[in-house]
Structures are given as structure tokens and as C-alpha cells.
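Yeah, one chain of the complex is gone here, protein chain that is, but the others are all in their spots.
The block that comes next holds subunit A.
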Amino acid sequence: MADLLSLLFSFQPDSPDIKSKLDYDRQIRTYIDSVLRIPVPVYLKGADSAQDLLEILNPAVNTIAYCCALLARIQSCGEHPKTPKHIPDTFRPGGPLWRKLVEFLETFDPVQIRYIGQDWRRLLEYTDRVSRIMGSPGMAISAIRSAMLRLDPSTGTFTSNHLLFIRLCMEARSYPAALPILDNYIHSLPSNLPKPLLELEGSVPAADLPNSSEYISTRSGHSDKINLTDIHEYYLLGAMAYLGVAKYKQAQHFLEHILVTPAANIASGLMLEAFRKWILVSCLADGSLPSVPRTANPTAIKQMRAASKAYEALADAFQNMEIPKLRALADVGSHVWADDGNRGLVKELIDHQMRLFVSKLQRTFSAIPITTVAQMLVQPPEVTEKYLNSLISGGYLNASIEHVTSPNELVVLRFYQSISEGPLGKSEKQQHQELVEQTRQTIILADQAKAADYRLSLTKEYLEHLRRQSKKAATNLASGEAMDVSWDENVETEEDMMADLH
């Protein structure tokens, strides 16, 4: 036991022996080798007693050992339970080992975990599995979210865990819980740089890497193999989560990520699904149908458009403020929307049209009696006043309701004239802050774009292209020389002819 402990404690990340990141890298690799060689039963000795390894080890310092110990415990009671009765009480949410698991996921050392991606992912997936089987997906959300954020604060490198996480959020219907991850946009996919190249660069996972895709790679084990459907599903579910919290603009942006997928002139089912939702969501976000992102494959878009005529008809009616037509269309196509799972969106579209109508009034009027608005909406004035109040408090209208007493008693909806006034108005200071924040984001994004460009320049295809380019240049040069030679020969024969004549 003492041997075991000394081995497990043999690596201390802040020990004075480690002078550089390279040292760290070397030491941790030998350490992992030896730890992984310890057989499972050794970990199980003294379980649930004072000698329990999980009590002795500190998850924030001895992350690797703790992770192995936890996995051993999980393995001992079956890593892939099928029904609730296969899960021992201790691992059920609320049980002591479950608490240990959650504690670990919230406190592990993010640098050490870069080296044992596969084991880390097993813990994550086990957490997910247990919560799902126990029928309380919500229990795992915060643990998985903090684990993801600890490993990669930007969560911008797409992993299979992203998908796991968003599925959990959707099943638990806790959309706001998903936002911290969703708001961090995906800037990279796990890199697949060849090993020799990494060694050449001399960068080790332990280094302070600005871009998380450098330590989350296809080989590091942090993510399962990723295919296009995973990415599409993530964006689609993410968009739906945004819809759940009524953030239409973000939802629209998420869906556009699916539309720009590279395609060999064909669209997939998920793309079609995204396209249909995109039409509706764009109406909600902008009040009109914007153009499809430029980089999308035109043939694929054309195919999807042909399959989404019903949705475009809805969007047309919405844009042109044809309220009765929109309602009629929504009724006629109700089975279409229901089949595609878009009934809620269509209903929202109808509700939103009235909102849009009222908010368009502010372009024309600066003040308008409630009775007039009520006439326009074909509603009694009291209902209208209530409705307008709800719009103002919901942040849809930059206006206030006033009660004027002279000359006659009148309730008035007054729009704020200047964009810097009113509850929705922004002061110059606020705007300045926003500008600064936007600049910061743009700079980060530019760096990420550069990183992506760099990765692209290391791909086989690009190198092949370069090679061909240089070859072409070489042959061009060579052919040029050949031409010169032939011309010289001609000159000589000409001279010969002259010589013959003489």
C-alpha cells in the first residue's frame, strides 16, 4: 500500500524539479505509463474505508491517480449499465461516489487532464449514462459543463462531449443551462496534425497553448470520432435551445452554420431540417427573409428550397404583413408543421406578426391614442393596453404608456423619439463599451482564423498542391530553355543555307 501511494504521489505538478514545460511533459508521461500499469484490483483495496484512495488523493493535484481510481471503481460495478438496477446506490445521483465523481469533474487539474483524454471522456460519458438511465438528465448538466469548461475555457474545439451535453440539456429542457457552452462559438475541430510535425514544433500539451485545438486532437482521446451528422446535430439542437429562450438571432446564426456545410451539390436531411427552421427563425429575427449565406452550396440550397415551398409561402405572408393569409396558411399546413416538428415555431410566427405590426408603428408615429391602436388590432382598448404593456416590459417596444387628462381623458402610447432615450435606448457610454467588447472579440476571432489557416496549410492536399505548383514552375522554366535552344538551331541552319549558296 505504501508503495502504491508513493508511486501515485510521485508526480507533483508544482514540484521544484520541474523547470520547464518540456520537463513536465517528460515526467508526466513516465508517470502515466507507470500508473496505467497498476491493475484494477489494487485500486479497489480499502474501498469505502478510511484507506480509500479517493479519500487520500486530492483531485485537484493528483488528478491522474484520482481519475484512475474512480474509473477502477466504476469498472468494478459495470461501466455500461442498462437499467437503473445495474447502478449501485453509491453511484446514483446523491450517492457518495456520485458526489466524488461530480467533485472531480469540477476540480480536476486542466493541464494534467490533457494527457489522459480517453479516461477523462470515460468519466464524462459514465456521468451522462447514469443520469440518463436514472431518468434525471438534468443532474449531470452542470458537472459535464464545468468539466468541459475546465478543460477548454473557450469550449471552441468541437468534441463529442458537446453533443452529449446539448442532448442532455434538451432532454432536461433546461435551455438556459446550455447557453454558457453555446455562446462560445466553435472555432476549431480536433486537429489531426501528423505526429512528426508536432515533435518538430516542440510544443507539448502542457504548454500554454492559446488555441484549445492544439491539445484536443483526434489522438488525444478527449473526443470520440466526429462526423458531419454530429456537427449538424449539435448546431440544430443548439438552435432549438436558443429558440427555447427566445434568442432568435443566435438561433438563426446557429442554423446558418449548417447551411454552409461543404456539399457535393446535395443536401442532407439535417440540412433540410435546418433550412426550414432557418426560414421561420429568420422571419422572427429580422422580420424578413435574408439571403442565404454566400458560401453555401447553391445547388444544395436550390434543392432544399424546392422542398420547402410551404415554408417560403409562410415567410412571404409574414413579410407582407398579410395577417389573415398567414393564419390561413398556418391552418392549412398544420400537418406539415407538425410532421417537421415546427408547429411551435409557426405559432410563434403568428404571435410575432402582431408584435412586428405594433413595433412598425413607431416608424410612423411618435404618439398614438390606444383607442386607435385597438382599432387597428381589432381588439377592445383594455386588452390592447395590457398587450402593449406586455410588449414594453418584454423589451419589444421602446415606448411608454401615458395617461393624458386634458383636454379629454386619453391613454396614449408614446414612442421615444431618439434612439438614445427610453428603456431600450443606449447611452453613448454603453455604446462605447459595446464597441470595445466587439473589437476584442474580433481580434480573438482573427487569431482563430489565422490558426485555422495555419492548420490548413499543413494538410497533405495543400502540400501536394504546393509541390505541383513548384513542379509546374520548374517545367515552365525548362520549356523556356528548350525553346531558346531550338531557336538557336534555326539560326544555325539558316547560316548553313547561306553558306551553301555561296
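Quick note on the criterion: a residue touches a chain if its C-beta (ideal position, glycine included) is under 8 Å from a C-beta of that chain, and two chains touch if they have at least 3 such contacts; residues count from 1.
We take it that contacts and distances are computed from a predicted model.
Remark: of the listed names "Ubiquinone biosynthesis O-methyltransferase, mitochondrial", "Transmembrane channel-like protein 7", "COP9 signalosome complex subunit 1" or "Ragulator complex protein LAMTOR1", the one matching the undisplayed chain in UniProt is "COP9 signalosome complex subunit 1".
Residue A:Met240 is the one among A:Leu57, A:Ala143 or A:Met240 that touches the chain not shown.
Residue in contact with the omitted chain (choice from A:Arg173, A:Lys302, A:Arg327 or A:Lys386): A:Arg173. Checked against the hidden chain, the listed residues A:Gln27, A:Gln112 or A:Thr261 yield one contact partner: A:Thr261.
Summary of contacts with the chain left out: across A:Gln51, A:Thr295, A:Ser390 or A:Gln469, the touching residue is A:Thr295. From the set A:Asn320, A:Ser390, A:Gln431 or A:Ser470, the residue in touch with the chain omitted from the display is A:Gln431, counting the whole complex. The omitted chain makes contact with subunit A at the following residues, 158, 170-171, 173, 175, 185-189, 192, 226-231, 236-237, 240-241, 243-244, 253, 256-257, 260-264, 266-273, 293, 295, 300, 338-345, 363-369, 372, 404, 410, 412, 414-415, 417-420, 426, 428, 431-432, 434-435, 438-439, 441-442, 445-446, 448-449, 452-453, 455-456, 459.
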